[in-house]
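Note that one protein chain is taken out, while the other chains of the complex remain in position.
Read from first to last, the chains carry the letters A, B and C; within each, the first residue is number 1.
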Amino acid sequence: MTLLAASKVSLSFAGVRALVNIDLQIEEGELLGIIGPNGSGKSTLFNVLSGIYRVDQGTIVFRGERIERFGIAQIVRRGIARTFQNKRLFGTMSVLENVEVAAMKGVQGSALGDVFGLNSSLQARKKAGAIAERCLVLTGLADSTGLLARDLPYGAQNRLEIARALALEPTLLLLDEPAAGLNPSERAELQELIRRVHAEGLTIALVEHDVRMVTGLCARAIVLDHGEKIADGASAMVVRNPRVQAAYFGEVESEEEAHAA
Amino acid sequence: MKMRKLIGAITVAGSVAMAVSAQAQDIKLGVVAGMSGPGTSYGIGIRQGAEMAVREINAAGGIKGRKISLVVVDDASNPAQSVTAMQRLVNDQVDLVVGGWGSSQVLANMEVAERAGLPYIVVGATNPKITTEKNKWTFRVIFTDSVQAEQIADAAVRRLGMKRIAVIHDANDYGVGNRDIFVASLKKIGLDPVAVVPYQSADKDFTAQLSRIREANPDGLAIFGTIPAAPAIMNQARDLGIKARFIGTGGLANENLMTLAPKASEGTVLTTYFHEDVDPQARAWADRYVKEFSGGSQPPRPVLAAWEYRAVKFIAVPCIESSGTDKEKLRQCIGRWKGTLFSVPGDAYFDKTGQLVQQSVLVEVGKGAFQAFKGK
Amino acid sequence: MAALHQRWWFWAATLAALLALPALAPQYVVHIANFILIYTLPVVGLGFLTGFTGRVSLAQGALFGVGAYTTALLTTKLGWAPVATLVPSVLMTIVLAVSLGGAAVRLAGLYFVMATIGIQQIVWLVLMNWIELTNGPQGVRSIPAVGLGEYSLETPQQFYFLALVAAGISYFLAKRVIGSRLGLFLRALSDDQLAASSVAVEVGRAKVTALALSAAWAGAGGFLYAHYVRFIHPDMFGLEPSVLFLVMSMFGGYRSIEGMIVATALLESATEYLRPFGEFRMIAYGMILLLGMMFFPMGILTLVRRRAGAPAAGKD
Partner (left out) sequence: MFDQLFIGGLATGCVYAVVGLGFTLVYRTLRMVNFAQGHVFMAGAFLGLVIAERVHLPALPLLFVVGAVAFALGMVLERLVFRRLYHNHEVFIVGSIGLGIVLMNGVRVFFPEPVPFPKVFGSEVVQIGAARFQEGYLWVVLSTLVLVVLLHAMFTYTRTGRALRAVAADAEIAATVGVDVKRAIALTFGLSFAVAAIAGVLIGPLYFVSFDMGDMVGLKAFSAAVFGGINSIPGTILGGLVIGVLENLAGGYISSAYKDLVAFVILLVMLIWRPTGLLGRETPVKV
């Protein structure tokens, strides 16, 4: 069954076309890879799906509901969670608190009720704590809960991003270049983590620069170039597509671009 | 621990303040006024008047052998700090307070004096509400807005023959208080002001207000405000071609008026709190005062200094001499006081609200100085 | 050291010192202590905004004034009992803050500062000029003291206990706010607003709630102030106290309620220490602000904490 369907999605910034007539289906339970060279629109696509950008044209339907006009928080509440490529953690908060914030989504009650109600505050934190705990264990961060997020090693920050997104208990998880900047062993760990999360039944879309990682993890992949979808199909087949080869390997990857927003 | 340290620090500071002024035999005279902030020049005048009086009395042997020690507290011309300042005088166990500048500050700090049962002679605030029968510990020596505004209204019509009077006033308590009484007094005489416009104390450009006044074509313009707004209004009024003669009350009674509006202020008629040419004693005192205090960071400002000086020397000191420092007796003595003061024509006495009843002084600006008014 | 404030004897000693103060210290010191206790309310309230949403407000002095004027006018003009006006004062302050600043608080940080300057000036000008309602520059006089049954809190010593209880309640409620999900949300959005909304934090609502809470604290502080000083004037609620409250909340160090309270105590008593400076007092005050920000941008108290070995929470 189709979980999310985007059709004819277009977006441009000051005349520059960032997304051009994108059609995209994400099936329930799948792990979809999204690849493409730098500046091809991968992150922009995620920003549109998560409500950070509003589309100029096109529709996005998630579980039977039009969401293309929704705000960020509304979309999260519908069940789409995401991570950020350039790590957007709450730096001055502890690892546990980072995940707790997200876990609060699933906890009843209002902010003011917490303050003036007698025990609900403690209970809300407790409930959220339990959810957070589970996500931290899953991502292997259970030992560093007390650290400030900004004091975590880089690789662990990556996993914290994922833990935080998981605490939202989403239906669809968007992972934005989670492997960027990781060394090979961290990469392997990450791959294992994604597989485990996927095995629990979560639908995942993975934007990734590393083609091998995508072919290793994802059955299906789409390829973007200059804001257009140029291929869609079995990941092993897609990467062999000559258009993809040209778009993808025709240019030199520089370290700087890989980190650019 | 942080908190304990802090309390320690505060306590130490408090006791130091106590120790400095703790000489049991001395009579303690409290002075509160704004010696920083907008009232600086008036507050310093008040302090100087007190210093001068106290120095003279102590040089002459004090009061029955007891010296007077001054406790001067700056209230930064700020009502909130004024409360703290008065609290500090209460805490330092002063025997009475003579001072206070600015109606807002005095209205705020007199509540503290009233609650503490401390005699307070107000020198530099004119709001009528300061002296009421309810406030039994508060006295005032300078005239209220009501007396001044009434007198100038009367003088404007009867002595200056004005027919079309416009009013421009500061929106603060001084200006509003004056305006209300002035307009009411005019009405009693049978005249309505042709325009009444307020401004804010901090305003610099008055063309908007003055344009409205010019439309009304007045022959007299009452300005109820203080320096620097008042001279700015005069200058700009002349620039705009308003030819009306200016009148005003004590807010204009400041030598800076002539410095800041040398041409425009000529001919202004106003009530004032003090003028050195009323009698020879006043002249002698003023000369002594100017000599003693010129060369400081502030130019000598005799008006309020004279009131502080006279209130201390001629009212407070004789009362302490006759009634001692018991606060209730002191209060009653001040309330009964009747006598003469230099620069005040005739006798002066306190009415039952604690207001000193007296004749005021009318002056005119001429040749860059205040001259005794010689009109009809 | 780091756990000092978690030991019972620390609290017991602090409490004992605070309770004994009016009996041991001279009245003048009690008077200053009362101002400190009163000011902790608007300062801690402001902390919800500055520390926890990264939003600087220069309108806290005005909101403090709204609380003070509400109770002053209700008691003097309508004859209400002071105690009965606490809730209306707080509500009035919240309503005004949210109606004037509710839209602005959603703006990016610097734009919010700009808006609060407008709010500050507007409130002050209205207090000054709406004479029929507020008495304008005459101020409001003869505000009754708070009475508890037969007992009326007139002297600084009597008032002290009310101020202490109020500051205590404010402290514990503030701790609760910060420990609650709202505190978590506010810290999250001050670290990264976009990330906060992508984890389902209703950013706008959280900010308006923070504004409302900070106004509530200011309103309650204003209530106390009016019944302690018993005379209020628009100039007591101009830009100057707004700057002072802001500085108090920033000098205490980022996100530390205890720090804000200590900073309030230090800065308010500094006004007294600086009194001997006379004409130079304001220069000294300006220098404290300037040098404090130049050399301890995360708050003067972070210095103490850093030396104590506890991690100083700060924003990069």
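One rule holds in what follows: contacts are C-beta pairs under 8 Å (C-beta built on N, C-alpha and C of every residue); 3 or more make two chains touch, one makes a residue touch a chain.
These figures come from a predicted structure and were not determined experimentally.
The chain not shown here is touched by just one of B:Phe143, B:Tyr199 or B:Phe370, and that residue is B:Tyr199. From the set B:Glu215, B:Glu328 or B:Asp351, the residue in touch with the chain omitted from the display is B:Glu215, counting the whole complex.
Counting the whole complex, the residues of chain C in touch with the unshown chain are 50, 54, 56, 58, 100, 103-104, 107-111, 113-115, 117-119, 121-122, 125-126, 129, 194, 239, 243, 246-247, 250, 279-280, 282-283, 285-295, 297, 315.
Along chain B, the points of touch with the absent chain fall at residues 38, 40-41, 171, 197-200, 202-205, 207-209, 211-212, 214-215, 227-228, 231-232, 239-241, 256, 259-260, 262, 297-299.
As a working rule, only the chains that are shown with their structure count from here on.
If you draw each protein chain as a dot and join the dots that touch, you get a simple line with two loose ends.
Chain A and chain C, compared by their mean Cα positions, are separated by 41 Å.
Work out the mean CA point of chain A and of chain B, and you get 72 Å between them.
Centre-to-centre separation of chain B and chain C, using mean CA positions: 35 Å. In chain A, there is no position where the chain touches two or more neighbouring chains simultaneously. Of all residues in chain B, none touches 2 or more other chains.
Across the interface of their complex, chain C is touched by residues 50, 52, 71-73, 76-77, 81-82, 84, 88-93, 97-98, 100-102, 104-105, 107, 109, 111-112, 114-115, 121, 124-125, 128, 148, 150, 164-165, 167-168 of chain A. Of all residues in chain B, only 1-4, 6-7, 9-11, 13-15, 17-18, 35-36, 40, 73-74, 76, 78-81, 83-84, 87-88, 90-92, 104, 107-108, 111, 115, 127, 129, 171-177, 200, 297 touch chain C in the complex they form. Across the complex, chain C meets chain A through its residues 173, 176-177, 179-182, 184-185, 187-188, 191-192, 194-203, 206, 209, 254-255, 311, 313-316.
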